[in-house]
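Here we show just some of the chains, and they stay where they sit in the whole.
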Amino acid sequence: MNAMAHAATTADTGTAGIAPARVAIDIDNVAVTFGGSSKAVRAIDNVSLKVHEGEFISLIGHSGCGKSTLLRTIADIIEPSEGKVSIFAGTTSSARAARTFSMVFQQSVLMPWAKVIDNVRLPFEVGGANPKTGNFMDPREALKLVELEGFEDALPSELSGGMRQRVSIARALVTRPKVLLMDEPFGALDELVRDTLNVELLRIWKQSGMTIVFVTHSLQEAVFLSQRVVVMSRRPSRIGGILEVDLPAERDLALKDAPELGRYVARLRDMLGAG
Amino acid sequence: MSIDRSVGTTAAPLPRIWSIFPSPDAARALGMAMLGLTLTLIIWQLIIVLFKVPTYLVPAPTDVAGAVSRDLPLLLEAAVPTITEAFFGFLLGNTVALLVAVSFVYNKVVEEMFYPVAILIKTIPIVAIAPVLKIILGNGIEPKIVIAALICFFPTLVNSVRGFRAVNPQLLELMRVLSASKTEVFLRVRVYSALPYIFSALKISVTMCVLGAIVGEWIGANKGIGYLLLQSMFDFNAPRLFATILTASVIAITGFAIVSMLEKWIIRWDPGVAM
Amino acid sequence: QQKQVKLQLAWLYNAASAGEIVALKKGYFTEKGLDVEILPGGPNSNTVQEALSGVAQIATTYAPEIMYGANQGLPIKTFGAAFQKAPLTFYSLGEANIKTVADWKGKRIGAGQGATAQVKAVLDHSGLKFEDITFIQAQIPGLLQDQVDVVASWPTNVAQNAPVLQHAGGYNTQSIWDNGLQFQSNYYIARTDLIESDSDMLAKFLEACDKGWAYAADNPEEAIDMVASMSSAIEKDKELASLKVIVADFIYTDETREHGFANISKDRWNATLQTYARIGEIKPELTADDVFDDRVLVAAQRTKR
């Protein structure tokens, strides 16, 4: 089966998997307009997309095209100006309350007054989450996962940019959410750490059956991780195309340099250029 | 939730233009203030009636209203000199406070040496140095202005020293790389970082300078709110006394509202944000 | 069974309340079956309101306060006056050569805002108008610093007046008493209903004060020691000097020799009220009966001295 054939410009193509999975996130004709200091900006327009349960989907698109805006709409931070988003057939705000999703922000958002470990522990301490009853991760384990053992007691201001971002990732993972929204989580990381975390993320994803929406600028990373890659067009952004990545479920780092991945990347580059 | 302010709305607001006319926001605030004051008056009246508080002790709002309507020309006439004194005291006190704060921020040694001196000056009761003030400044408007200035000097000093230092350290690094002089760092970064603090201080000192003008009038005046206050007290004219206090409050609340409006107009970015 | 009574002073504990303090310390109140507590006052205290509202049953205060209170119909009256004469006196330096109130014309007259009416009354008595002078709020330092030509002060406050009294060029005085304004001072006041219902208690109170002042007059040093025991910051020498002036010129006068301690003259009240009405300070219909109830003075056994 050739992946290229699956590329489509409509949103409602089925998933690559065989079993018809539930729809995890249903983005229905969403538009967002910002009232800026000088003029109103329509960031995204007319976006429809269904993300299925257990799917790993990536969003790519030009800087400023509205990827973060879309993610923040899903996360119930921004209310769409038009259309609506459902998560597991419910509203985004009930999903938020149920801790259905976690989010990694584009810029690491840490409490500057709290130690690293307390920043990671935050999701347990607010919003009614109780680490005793939930299927939660040990904060120290999460920090180990992002290679930050030994920095538990440091303040965020004592960390490098990449280290801060890794703290945010640990914080998002610690509740083992059903849906994970990640906005360029690995942008500030070196390739080695990034590779490790890529593999680790895939492992967690497969193990947990999580649904992941992943914003990245690395086409290679998008292809390596995802089952589908959504390409967003320039502002006002719509979905420019969707690329189904028909690579084996078991992916290891060797795949990153494999020619079949390269072909997908080339295709994506074309789609981006056209968008 | 208070997050609402970061939520994009369907309709982009009209571009902000500078206008001296009250905005719908201001009208709403005024209405709410009226409501709050009315509620307070009702509770006050109830207390007076229920506990049979005698008029000579605390008059009922109805008595005060009677006094206001009877003495309105008197109250308005008294307001003029007090507003003048408070206004110039406000200007003088805050200007000096800002200048001293600047010198403190420029020079830590100056701060360590003279912050205690500022506190010392702050703790001198006005009555104790009234004779000196009179000899230096005479019996005109000057001593009242100076007293109003003295009283509102300290909050602005403390807040602006804090504010000038609450600067995003990354912006300081940027300015350092640009070899910005201390003055440039000051004008381009510190001033903006301090503005939320300074406006907070101005809100405090705008009410305090009215009180300062009144106290100033107590050491020697034959007009003004302070004079009328003392005279009403001598005469056991409690309704007029409270009408006078109310006049002072209206002056203070108006000052507060003006400073708040200025703040809204000047601080258009989110003071919590750092890029 | 002791009766609880509170006395609110118009000012801090000092020589002006020496008699009352002696009465407390020597147990004269207790002898009369009164358990008295003396509350100090201060610039932020308003004894008329405090007596009215029950902070204290008895308070001391000055004539203008009482007249203004009566003018507002406040149910309060005087039932005795510790000071037979209001001490307020206008001081000028010898060089200014101000011998009479008539000489005030065109001069700068200094006093507190509360003494404006007294200045008016004195001017009125000498045929001057308020517009003939410049009124400035001032105290003794204002006189010494040439901010005013005449300044009001109390001769009882010896310490305050010292720089004038010691002035090389001498000084001149005009008291309000000698210039047409003969009210008394340090009045004992109480609610009208209390005077009517319990003049007996007030009479006992007055008798104890009488005894206290007599003892203070005879033993000024000891009296000042008692005052000092209640107020740490008293400077005994200054206070002693004040006490001597107070006792000699204000507590005991011809009036007390004839009628007894704390006497109040109804005629003086009437004259004062008329003066105040004439200068527009109060309603003209007020009479001595509105500010004074004589039943306590009548009931009390008072020393004539």
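Just so it is clear, A, B and C label the chains in written order, and each chain counts residues from 1 on its own.
The rule is short, and it goes like this: a residue touches a chain if its C-beta (ideal position, glycine included) is under 8 Å from a C-beta of that chain, and two chains touch if they have at least 3 such contacts.
Just so you know, these numbers come straight off a predicted model, no measurement behind them.
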item	value
Formula for the whole complex, using the labels of the chains displayed	A x2, B x2, C x1
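Keep in mind that, in the parts below, only the chains that are shown with their structure count from here on.
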item	value
Innermost chain, taking as reference the mean of every protein Cα atom displayed	B
Label of the chain whose CA centroid is most distant from the centroid of subunit A	C
Chains most often in contact, by C-beta pairs	B-C
Rounded Å distance, subunit B centre to subunit C centre (Cα mean)	40
Geometric centre distance via CA averages, subunit C-subunit A, whole Å	85
Between subunit B and subunit A, distance of the C-alpha-averaged centres to the nearest whole Å	49
Residue numbers of subunit B (touch at least two other chains)	none
Contacts with 2+ other chains: residues of subunit A	none
Footprint of subunit C on subunit B - complex, ascending	54, 56-57, 127, 131, 134-135, 139, 218-222, 227, 230-231, 233-237
Residues of subunit C defined as touching subunit B within the complex	43, 46, 48-49, 52-53, 64-65, 68-69, 71-72, 74, 113-114, 135-139, 141-142, 145, 147
